[in-house]
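Every protein chain of the complex appears in place save one, which is left out.
Here is chain A:
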Amino acid sequence: MADSKRGGIRGNERVAGWLFVTPVVAVLGLFLVVPILMALWVSLTDWNGQGSPFRSGVPFAGLDNYTGLFTDDGLARQNFMTSIRNNAYYVAAVVPLQTLLALGLALVVNNRLLKGKGFFRTAFYFPSVTSSVAISVVFLFMFSNSGAINEILGFVGVNGPQWFADPRGVLHLALGAVGLVDVSAPPAALTDHGVLGLTWWDWSSGPSVAMCAIIALVVWTTSGTFMLMFLAALQNIPGQLDEAGLVDGATRWQRLRFITLPQLRPTMFLVLTLGLIGSWQVFDQIYVMSQGNPAKTTLTPAYLSYRTAFRDFDYGSGAAISFVLFLIIIVLTLLQRRALRERP
């Protein structure tokens, strides 16, 4: 857009440009922007799912569906806040773990001394190309009470939990194990007070044992994709930089920390952003494996939105949940962008 004067020798290019992008604008508009605006409208109504939401008779609710999630003391707020808590713990576990694992795998595969690179690259990438539903079902078997995981734990003398039937939060368990609190009779200071419909004790539960199984699954399946991104970035780093470090007498760790990692910063941002967005939107694993059970500890906003709309016929509230989720993702992504900004 450097040349914005009209009537110049290139004056017609702008029209031609718009003409060329029209198909994309039309397709994106029809299948992305218009549905979003329609959903936004639904989130402002009490539409009951009968007929079109754009009829005249549909009751307009204003912001009621949104305030119901934040200010009204009721089941809707409690479910929503529980789902936010679950998903926050989930993100806090999944994003760092999958990033570290992906980076580790990429460094291994990028090692010049490694034989059979192609094999390992394929093996590590394999979980990412398999259907998430199929993998979820396999994990259900592995984590069943007498499944592979508990058998292995049994060999080393650990009595494994009933994974998908266990709603206890791991932070609570850890606190109980070191003797800070009694899990069966939690301190009244925490259970008697709270914010946004949940007590402090509920907020501080950590991911439940069942959620941990899902976290393991997701870390395992997604790290392959992110490994490929790290690998591509690693192969773009000129070998001379590493050699220069070697000549200067830097240790292996110093070369990784001060030469390789700074070069990976853009990729790191990409991986963290995609990871953050993807893990806030977790749905299919929940839908297949737990449906929010046990005791709502695997309820996530995306699944709650689906359930509220299609099970309770409360389409307005369901749409409102998904817009709040959208805002959460935007805000967190902006914060992360600020945190990872290149500093002069």
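In this text, a residue touches a chain if its C-beta (ideal position, glycine included) is under 8 Å from a C-beta of that chain, and two chains touch if they have at least 3 such contacts; residues count from 1.
Following the convention adopted for this analysis, contacts and distances are computed from a predicted model.
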Undisplayed chain, where the name is taken from the UniProt record, one of "tRNA-(Guanine-N1)-methyltransferase", "Molybdopterin synthase catalytic subunit", "ABC transporter substrate-binding protein" or "Lauroyl acyltransferase": "ABC transporter substrate-binding protein"
Contact partner of the left-out chain, one of A:A16, A:V34 or A:I330: A:V34
Contacting the left-out chain in the complete assembly, out of A:N145, A:T191, A:Q235 or A:Q254: A:N145
From A:M142, A:A165 or A:L340, residue that would touch the chain that is not displayed: A:A165
Residues of chain A in contact with the chain not shown: 4, 25, 29-30, 33-34, 37-38, 41, 48-55, 57, 74-76, 79, 144-146, 162, 164-165, 167, 184, 293-296, 307-315
